[in-house]
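Notes follow once the structure below has been shown.
What you see is the complex with one protein chain gone and the rest in place.
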Amino acid sequence: MALVPGLIKGLKVTARTMLRTLFGDGPPVLPAPSKHAHTVQYPHVKEIPADRARGVIALHEENCTACMLCARECPDWCIYIEGHKYLAPPRREGGKPRQKNALDRFDIDYSLCMYCGICVEVCPFEALFWSPEYEYSEPRIADLLHDKERLGEWMETVPDFEPYEAGSQQKVLKVPR
Amino acid sequence: MTASGTDQRQQLAYVAAQAADARLNVEIETEGMTLNIGPQHPATHGTLRLVARLDGEQVVEAEPIMGYMHRGYEKLAEVRTYPQITTLINRIDWLGSFANEVPFILAAEKLMEVEAPPRAQWIRTALFELSRIANITLFLGDMAVQLGAVTPVFMAFRDREFVLNQIEAATGGRFHPNFDRIGGLKDDLPRGWIEDTKQAMEKMRNFCDEFEELVLGNEIFQARCRGIGIVPPEVGLAYGLSGANVRASGVDWDLRRDGQEALAYDQIDWRVWTHPDGDSFARYWVRLQETREATHMVDQLLDGLPPGPIMAKVPRIIKVPGGEAYAATENPLGEMGYYIVSKGDLVPFRVKIRSASFSNMSITPWLLKGVYVPDIITILASLYFILGDIDR
Amino acid sequence: MIAEHVAFGIIAAVMVASALRVVTTRDIVHAALYLVIVLAGVAALFLLVGAEFTGITQVLIYIGAVIVLFLFGIMLTRSDFDQDAETDHKRKFPAVLTALLLLAVMIGALVDRFEDIELDPTPQTTAQVSDELFSQYIVPFEAVSVLLLAALIGAIVIARREEGG
Amino acid sequence: MTGATAVSGLLAAEVPYWASSIIKLGVVALVVPTAALILGYVFLMKMMSFMQSRLGPMEAGPYGTLQLLADGLKFLQKEDIFPDKADRTVFALAPLVVLISTFLIYVVIPAGPDAVVAQLDVGVFYALAVSSLSVVGILMAGWASANKYALMGGLRAAGQLIAYELPLVLAVMGVVIQAGTLDLQKIVSAQATGEIFGWGGIGNPFILTQFAGFFIFLVAVQAELTQPPFDMPVAESEIVGGYQVEYTGFRFLFFFMGEFGTAFAFGALASVLFLGGWALPWGDLGHWGFNIAGPVIMLVKVLAVSALIFWFRFTYPRLREDQLQRLAWKFLIPLSLVNIVVTGVFKVVL
Amino acid sequence: MGLVASGKAPKPLTKLLNLSRKYSIWMYQWGLACCAIEMGAVIGSPRYDVMRLGVIPFPASPRQADLVVISGTVTDKMVPSILRLYEQMPDPKYVISMGSCANCGGPYWDSYSVTKGIDQIIPVDVYVPGCPPRPEALLEGIVLLQERIGNEDPAVRWKGGPIVVD
Amino acid sequence: MSEFLRDYLLVALFLMLAGALVFGMLGLGSLLRPSRPQPQKYITYESGVDPVGLGWSQSNIRYYVFALLFVMFDVEAVFIFPWATRLEAYGTFGLVEMAIFIFILALGLVYAWRKGVLRWI
Amino acid sequence: MSSTETGADAEAGAQPDRRREDWADKMADALGEGCLEHHIIPGSDLWVRVTRDSWTGAATAARDRLGCAFFDWLSAIDWLPSPYGRDMDAQEDNPEPRAAGATEQGYAGGETRFQMVMRLYSVTDHLGITIKADLPDGDLSIDTLIPIFAGANWHEREAWEMFGIRFNGHPDLRNIYLPGEFEGNPLRKDFPLLARRVKPWPGIVDVELFPGEEDS
Partner (left out) sequence: MLLNEMLLLGAVLFCIGVYGVLARRNGVLVLMSIELILNAVNINLIAFGAFHDTVVGQIFALFVITVAAAEVGIGLAIVLLLYRNRRSIDLDQVDLMKG
């Protein structure tokens, strides 16, 4: 039976992987698997996801005008907005008081959200941003409904937009802070 | 959280499904032993159910029962706008996420008579191939684990992460990029991405070499796969098999080369792999070669990436003019196509989704007749299906 | 010596009880498992009188092989989960009668002939067995191989008949 | 030296039978679960993980050393389920039979000149006989679960175990011919004092002269443990664990313990039969020190053999039922028969 | 019988039991949809390697499982199976609902064939948001579950109650 | 009690030890574990659907044939063991004896092989 | 790798598509009266509408005369305008059904509400053809394609389940996706999505005009 060559090659591959995990690529010194393994030991070490990663949606409340665009475009109907109008003091001295919208409620139901990013994209006022944060599991499903305070807190974790690859004609935008 | 009105319907559906189950069980009750594989079974990649009537260890008749993952895509597409559909259909073949979007966007572009700028086309093609790699890598590991080898699947997951990292860095989603837009792409590539991707491709080539030694060259693996589940080319085509499944039967047909869609495949140098045997081993072999080929393709695509805009002129609110169009691409699983009927609204009038796995799996009753129980696993694994792609 | 007697008593009691269950239980798999106990008891008895090699052989052949054969046979022939319906009472009575009669005769003969002779459990080594076997009993030993061959061929011929029919 | 003499005196002292029995019982009662733990941790958890470039358990105890203890304690708290259709008595007794088979092997395995539970004249024969008991347990489990997967798994397992029992037995025969005894202690000393074609520098570990036997033994052990590439009977991807499918809680853990305990026992058997056991070829075998060094030497050898077994396990896909039967009947058994004859010829001629 | 169930178990003992359950969670691989692949990554990818936390993905049968991660879309056709498999698991058992589909129906909230949330059928201990949640998010859910198991009162759990944290 | 029987008494004790371990652990477990009967808990597991048909059926005759072969060769092995221990004493004569014995049984294996019984399926 | 077909098609974009016209002619030739209409988008696609009776004939002809050995897919279209108004396109919350408007069919015409669509493909010529057939409203049935393309089996079961179209001669016309007791044919336009009608749409709130208009 010509059983030998392929079987031994397989053994070689697994043994090589084990040695690499134990000793790394260098000469065998002390075994240090936690250094050489591919593992990121999650609760102790945390990897930072890519800047564009869609982890959670942050709300920059000052920019929101309660225009409802995001709520309308959301495929899951998981954004709930309530607002009211009020008269803001005039921008210039002696001008007319401006009519503005105040945000009473801005909830995103993360138990329903499909993380498509349409709301962020359609927002014309740069009020919604993606943050790569992902740690918000809850034992109660109701807690997955984030209100506007909670959404606002995510704002701190929003990374700056990255520059583009050569040959691009896109403009790099700025995150309002 | 959801409307409480659905609760009652829930109950009804529950009872109904149980009754259906029971009835089905009576229907297929026969003298021999009936073996249920699934709906929850490690071999079925999720929720396929296979009812096999056995004589000893031999299968007399096997019937796949699906629908355990049926989500009603074609209906949901009729009530969603085009951008909303783009993000929804990511989830049809959940492994080849970006690849799902492309044929839909292409079909919509056909109707709107716009074409994406070259840079967008090249990036599209590169991401398409990346998702192919991410997808097939898992197949390569998974088939090995179905055949009992535990290690390959870990290696597959390990190296797949490099590709997913790149997909995420570009699109923001590991699985569901929602990156393709009618007329172009959502965004351009971030700086440094090309370099990183090339490194990842190097790793993937390494991975392919490793798998050739660990799995493909293994005599036990060959003994399990060779001559098992042979698909003759004409039978395969009549059942609508596509992709690597027919290429493994010697049909030299690849929509990337032979299709007429606006992607950059005709501007790079690559080859279509075929294998004359048509058995499970051939399918594995072809997919492994295609993975390696795809890494070379990505390298070329990134090298030759033309500068320029990534979005054609498209109105902000998309209304697709009336008409019908079908666009299909060579997805990791096979031909995936969308037949869009539009009446000029915000939403399509009808979307027919031609998913590869549905047709690929329809051959199983034919293929499983007379095989032995352990070979069921080999054949199912080698046909490579994704439940979402079958049930939609 | 007391210990051996106690051990014998326990083993014998268990064996007789299990043997009775073998022939009376309705579930045939249970019968096979009771048979395991009887066979193990026999092996223990062999060890008790110093027949070491045969005792272990008893375990290897009977429990490790013959019982497996029985279990396969049962699993190949049982057609449903229900217990075997042995409703035929009319044969039980004569059977019991025969068995008891036989027992009475044998007990009579044994008690009559053999008195309380203490058995000396001198262990008999494998080497002794081997020497005896390969000198005195070499012909039966070779005959055994022919017997096994014949049984093997016979069983294969029988089992394979009408294969696929 | 006084300490050493004290120890030697202690070891040489005539311990009353009952006391030594209790000690031995206690030691083995500890050894079997510990062996299962060690093998489970070192190989199943760590070696497998390293082969897959990951770490394995890390959180339970330092480097996850307490993982399996946690598992054990957790399984104690799991509900005990008897399926409705199961044959309760048989279902409950099946793990016991498997575990008995495991425990009984340990009786004859020597770890030092006196560190053995019972030195039987038929040692290796006995070990093989009791190891075949587990087939009955597995068939019981498969049958009593009243579950298709379990029954298929049970039948497959039984078919496989008996098919590989033979090469196992026949492979040992070469060693027995060379050593001229069934007694494991004497086999150890035969290796320590033996010579290879007149050269006695390292004794005669039978792996050198009985390499074919060792190879067959290893393959057969792999199959007896139902490990890949011979794990068709418990194939997760088709019959979901085979005969164990309906077992919950500690009953399941008994199978697990049986599997790993047997792996350890077979590893020990392999090192006794082929690697020279607890002895080193350069020492005085009767020296009391071997009672302390012996177990350590044994442990090293057992771990080496197990590493080999588990290395195969984590590398190979599984053979199909027909292929593994073919391997046993058409390759291993004829090979081992030839091995017996060849060894016999050498023994008689030399 | 039932020392723990009666609630009379001494505190250190329950603490120890909690610890053992916390670090030994055998996870039934219940892949349903997209999330199944991310769950697969958690199990299979050396980068995440859930075995570190003591979550062992060995059992193929629910009989040996402690934890089931409902990862993905639950359809009405699937519901009876899920319920049955859940009930076939021996107590004490834990459920993590992974991803929007399992939490609430997610992208298919308006579909005619999708169940709107697994919590209508079986009790859920931890909800992990995401579509699909990245593997770290599931890890976070598992860590959260472990924390809660470590502090729970077994007597309540033994009677089928929810996790009660002291 | 003789040394010989003492050894086997130990074997018996080990047998009981296994039993004690099993029952002890299960007894300990019964103090700790919950018991919560649910209607579906006791249904046979079959990938989550109703168990179809009977729990088992006639299996392949092959199992039997292989078990039979096994029994025959097991018996053979039993005879080889004593021979192997004493081969030195028997010399060529013993070797020839056993060669004949093995040869005759190997005929059985060859017969089975030729008849195609060794093809599992 | 550049293929000649793609190049030719790119050129053919502007001109009449000779190869597809040739195919259409062949179909008309093979089916005669059965072939009703055809529609060609040059360089893109070909539609042929046949009568219900020539449905299997069209499949055979496409396979044998055009070389379409590859069975791509089969489905149906319900041409009824959605009676559920604009709530179906998720722009307004309007659960009231509206009166059905006039039906209008797509390429290659049509007369009835339900239309069968099938797509076949030639892996040697790399061309596809879409074949349509009308189904009369009173009798939603058509001959099965299984004898010609074995792969039609599941597609026909799907169409049966989704539209309620009966396939004469189909051996196993059962639900393929949904539980057996499911009522209705989901892909018919008059099948409502309940959840969508029950849940209040969060997109209606009277706050402001479209932003950006306030300053002007």
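Going by the order they are written in, the chains are A, B, C, D, E, F and G; count residues from 1 in each one.
Here is the rule we use: contacts are C-beta pairs under 8 Å (C-beta built on N, C-alpha and C of every residue); 3 or more make two chains touch, one makes a residue touch a chain.
Since this is a predicted model, take the numbers as computed values, not measurements.
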Displayed partners of the chain not shown (whole complex): C, F
Missing-chain contacts mapped onto subunit F: 61, 64, 68, 71-72, 74-75, 78-79
Touching residues on subunit C - with respect to the absent chain: 4-5, 8, 12, 15-16, 19-20, 22-23, 28, 31-32, 35, 38-39, 42, 45-46, 48-51, 53-54, 57-58, 61-62, 65-66, 69-70, 72-74, 76-77, 79, 84, 86, 88, 91-92, 94-96, 98-100, 102-103, 106-107, 110-111, 114-122, 124, 128-129, 132-133, 136-137, 140, 144, 147-148, 150-152, 154-155, 158-159, 161-162, 165
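We adopt the following convention: only the chains that are shown with their structure count from here on.
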Steps needed, at fewest, to go from subunit A to subunit D via touching chains: 1
Of D-F and C-D, whichever chain pair has more C-beta contact pairs: D-F
Reference subunit F; chain at largest CA-centroid distance: G
Chain centre separation in whole Å, for subunit B relative to subunit A (CA means): 26
Where subunit D touches two or more other chains at once, by residue number: 49, 51-55, 58, 75, 77-81, 85, 120, 125, 143, 146, 148, 151-152, 155, 158, 162, 165, 182, 236-237, 240, 245-246, 249, 314-316, 321-323
Of all residues in subunit E, the ones touching two or more other chains: 4, 17, 45-47, 49, 52-53, 60-61, 63, 76-77, 80-83, 85, 88, 90-92, 103-105, 107, 109-113, 116-117, 131, 134
Of all residues in subunit B, those that touch subunit G in their complex: 2-3, 5-6, 9, 13, 15-17, 19-20, 23-24, 66-67, 70, 72, 74-76, 78-81, 84, 110, 234-235, 237-242, 246, 251, 253, 257-260, 265-271, 322-326, 328, 335, 337, 339, 341, 343, 345-347, 350, 352, 354, 358-359, 361-363, 366, 391
Partner subunit G, residues of subunit A touching it in the complex: 65-68, 71-72, 74-75, 77-85, 98-99, 101, 124-125
In the complex, subunit E residues that touch subunit B: 29-34, 36-38, 40-41, 44-47, 60, 72-73, 75-83, 85, 103-105, 107-117, 120-121, 131-132, 134
